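Apart from one protein chain that is not included, each protein chain of the complex appears where it belongs.
Right after this comes chain A.
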């Protein structure tokens, strides 16, 4: 099939050989599971269990709140031993609302879970409702509730569903392994989603460094004429959904828009697999495949892990660390984030745990920018990262916004190639965070003003009502009083 080019991008060493040949293994259950109530974009779930309650695998333990949210289910059978706060899988390591589960070791599924015999007989809304109830979120790392994306049909005309198996981040092999081992289930999930979206065709996009995954899916897709395998050149950030849709359709997603604006919806293969499980077996999303790798890991592996398992349990399963890692990362090396500690739990969005040595990270002290323009050539979004960085350092955040700060996808290509080792992504994240904080402050100010005005108006109204009532009362008393006797004149 015809492919289109996007500008920029880089070719990092993929390092997938470390874990790519290792089939997906199950880990033993840890002593305790710490299941956060917020594992998705949107509102956190509300606890739906009490302390001490017995749950089976797949039971609802957190109810979703609002339109953009996802429920949380018990990753194994056992007893709820705590509903409190526990350090988050986030660089801050701040405590977040978490349900702690003591596994009973039986790992028994709930027997209320029931699949659908023919998902293709369901309507969009029914499929989306089931996907939503199963707590399926985007498993590529973005963790956007999948059901919201399936409902896009109501507002957009969707013609293409892209299964994003590009896995362009170096090191990660969880999608690769899942595609090699579960091609039929992934295709089934993809077809269910395409049915819900009303999409006419499905493109399975896989980079050329994963020939076995390409072959496995091509074999599984042979029976379906509306499914095509797109063999993509290796280029980071091919897996950015806006760049992937450009590479496959030749169309750019308008700024601030969704890929749905060009009739495309993109889902990760692991999400497709989770949709298959949710519809066919009725099983909610309680576990995922995580790649544990890096040169500091004794035995890199791809593990099927219940959500809530502490990172240290995974590292122990992989033979521990052979040396002190320079960086411990959640996700890939390009866009992943540092883990605050190895006690934090695996969440729905965790696709990798990387223990990287100093040789792999290759951190150097930053030097002055020599304006070489490598960042400009590498930027897939057409930005001038050196210009943004200079403006941000000069506290000209509005100027940075005017020159495309918000169009940055944070892929890190610029910082990857920078010969001066400038932390360009750090600058940009800082500026985005600061702009968001200013936006919130402004919103708060406006809101406060509005409420204050409302209050004043309310007080005024009350006062006026009181005055009027008083006047009426006066009048009434005046009327009731006998007419003063006219003085004789």
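The working rule: contacts are C-beta pairs under 8 Å (C-beta built on N, C-alpha and C of every residue); 3 or more make two chains touch, one makes a residue touch a chain; residues count from 1.
In this section, contacts and distances are computed from a predicted model.
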{"item": "The complex's invisible chain, by UniProt name, from \"Response regulator receiver domain-containing protein\", \"L-cystine transport system permease protein\", \"ABC transporter ATP-binding protein\" or \"Ion-translocating oxidoreductase complex subunit D\"", "value": "\"Ion-translocating oxidoreductase complex subunit D\""}
{"item": "Contact partner of the left-out chain, one of A:105, A:211, A:233 or A:254", "value": "A:254"}
{"item": "Residue of A:211, A:338 or A:439 touching the missing chain in the full complex", "value": "A:338"}
{"item": "Chain not shown, touching residues in chain A", "value": "6-7, 10, 12-13, 91, 155-157, 159, 170, 242-243, 246, 251-257, 260-263, 327, 329, 333-338, 354, 356, 360-374, 376-377, 379-384, 386-387, 403-404, 407, 410, 412, 415-421, 423, 425-426, 428-429"}
